[in-house]
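One protein chain omitted, others in place.
Up next is subunit A:
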């Protein structure tokens, strides 16, 4: 094995001035937690960076897991050697030889962080490069567009050699920027919106509205599966609030304002979300709105719907195209579940021509005419069932029948 360590570069955390230490500590904790399945690893924290000694663990699965940890801007498999010329030259050659042996160009990029090192950067570039050219006849130098960029980083204790920089998930460590609640419908968008909020360091609790018998048990299973997937990124139990919405939905439907029904439903949902946010100490509501995608996501609708809450409404997808959202859903592993054909409570009452520009005063008047709407909202909050999901929980289908049958 050529590479014995992984160098982790922390992302936006480094801009955080005085909070930096707190972020770094949190980051280390989360990386350790994400990699707890690899007992052979050792974690080393230095200024702005994190090193993992692989020990006897294989690189690939560790790297696969690291790619999904928020707060990491990039990482590299590295070879660690003593900070002296001969060791660095041999290490550099070993790293270069780990590539398939064919014609390639390279350049050496030395970063001399330890100013006490006897050779200066220019000299080192030459000393390392010449050693490789002597030993690898297929390799030539190209300083402008090399196939391989060989990095040598010299610190006082060790030197690190690497060529590959793997992009990380970016963002902040999960939960390091506070807490929000998020609406989770079961469609393609909302899991992506939640993932993006989580990546920004928000701890998220998801809220799902169900309208049994208008929605099926499968629709709920689907949301549980999505939340379970999101819990993988959280690295800790992920809360899902299941809100009974049948009474509100049927009452709103009885107001006979078909073209406004979605607006009315979304407003009630936000009111409930705000109450749940207050209960759990969340300071924002995340939604999967993407401007203009459907009638309830026009600017006019967003205005009328958004006015029901005082909390900031975060809409990570607002400026994204549907195709970008789909690509993202595939990347984070929620797409396959999202496209399962079970209807959620929003798709069920969709009128033929929903209003794209609802009038706030009309909407408020209709709401005033719905008997006991305030009471029903309180009741829905009261009747909310909260479950906690972990990535290794059995899938809803895996709880079918009796375990002993399988």
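One rule holds in what follows: a residue touches a chain if its C-beta (ideal position, glycine included) is under 8 Å from a C-beta of that chain, and two chains touch if they have at least 3 such contacts; residues count from 1.
Convention: contacts and distances are computed from a predicted model.
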Hidden subunit of the complex - UniProt protein name among "Branched-chain amino acid ABC transporter permease", "Cysteine desulfurase", "Ger(X)C family spore germination protein" or "4Fe-4S ferredoxin": "Cysteine desulfurase"
Which of A:216, A:280 or A:379 contacts the chain that the document leaves out: A:216
Touching residues on subunit A - with respect to the absent chain: 216-218, 395-402, 404-406
